[in-house]
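What you see is the complex with one protein chain gone and the rest in place.
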Amino acid sequence: MSEHSEKLTKTALTPSTHTTPPAKFSHGVKKGNILQVAGQVGFGPAVEGQAPTPVGPELREQTLQTFANVEAILKEGGASWEDAMMLRVYLTDTSHFAEFNEIYNEYFAGLGEAPAARTTVYVGLPAGLLVEIDALAVLG
Amino acid sequence: MSEHSEKLTKTALTPSTHTTPPAKFSHGVKKGNILQVAGQVGFGPAVEGQAPTPVGPELREQTLQTFANVEAILKEGGASWEDAMMLRVYLTDTSHFAEFNEIYNEYFAGLGEAPAARTTVYVGLPAGLLVEIDALAVLG
Partner (left out) sequence: MSEHSEKLTKTALTPSTHTTPPAKFSHGVKKGNILQVAGQVGFGPAVEGQAPTPVGPELREQTLQTFANVEAILKEGGASWEDAMMLRVYLTDTSHFAEFNEIYNEYFAGLGEAPAARTTVYVGLPAGLLVEIDALAVLG
């Protein structure tokens, strides 16, 4: 098949703003025209020798930082929000949904006419984290 | 690479049965031969000027409507259940699993020999919703 006619290479994506992953996985990977962003949370930019910490306790600041962290990985792979096919949003409290949607709509107000699909569910996250987002992008 | 030889366009998929999304995302998107369906729930067909509401309180009716909503988006993108690679099912109660599987098996009884992979987990959803399903399809 045409997709198999050339050997594709999988590349790990590690923006300079990100700490080394705490386990043997990547913040993102790219292979062919598929780019997968791992679950991102509201950790601030990496500081050498320090464990990553959330930018603050509130949903708004964590969400905006999470968006920035997802975007950094998309960019590292030569992609942008316009290439995002799916965002999976994990919230920890159903009562956060309305506020999350407000922040989300503000953030993406300038996006083109074909924004990503999105799924939002309520799960558990490590203490102090209110939101996690992962993303699938198709380049080209 | 061959996948990059032509510029791909991302297209939002909005079946006429669906209300405008409550936030800046799409019910589904298609780019190249990848089609992603956003998380669907048991909302009935869109009625102008009314907020979407579940078709009923029971798992069976919500599940069948959710399947219909996923299928409408697949069709809008020129795909069918046969193209679905992965269904992610979110239930809100582990005690619903057996009944869900019955409904699922009935619904897909006529599907060809290569139905989709599936993951089912138990999460939180907004009040009144018992099931959410999203889907990844590969056309071709």
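The letters A and B name the chains in turn, as written, and every chain counts its residues from 1.
Please note the rule applied: a residue touches a chain if its C-beta (ideal position, glycine included) is under 8 Å from a C-beta of that chain, and two chains touch if they have at least 3 such contacts.
Everything numeric in this text was worked out from a predicted model, so none of it was measured.
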**Complete:** Across the whole complex, the chain not displayed is touched by chain A residues 1-4, 6-8, 10-12, 22-29, 31-32, 34, 36-39, 88, 90, 123-127, 132, 134, 136
**Complete:** Contact residues on chain B toward the hidden chain run 2-3, 5-6, 8, 32-34, 82-83, 85-87, 94, 97, 101, 104-105, 108-109, 111, 113-123, 136, 138-140
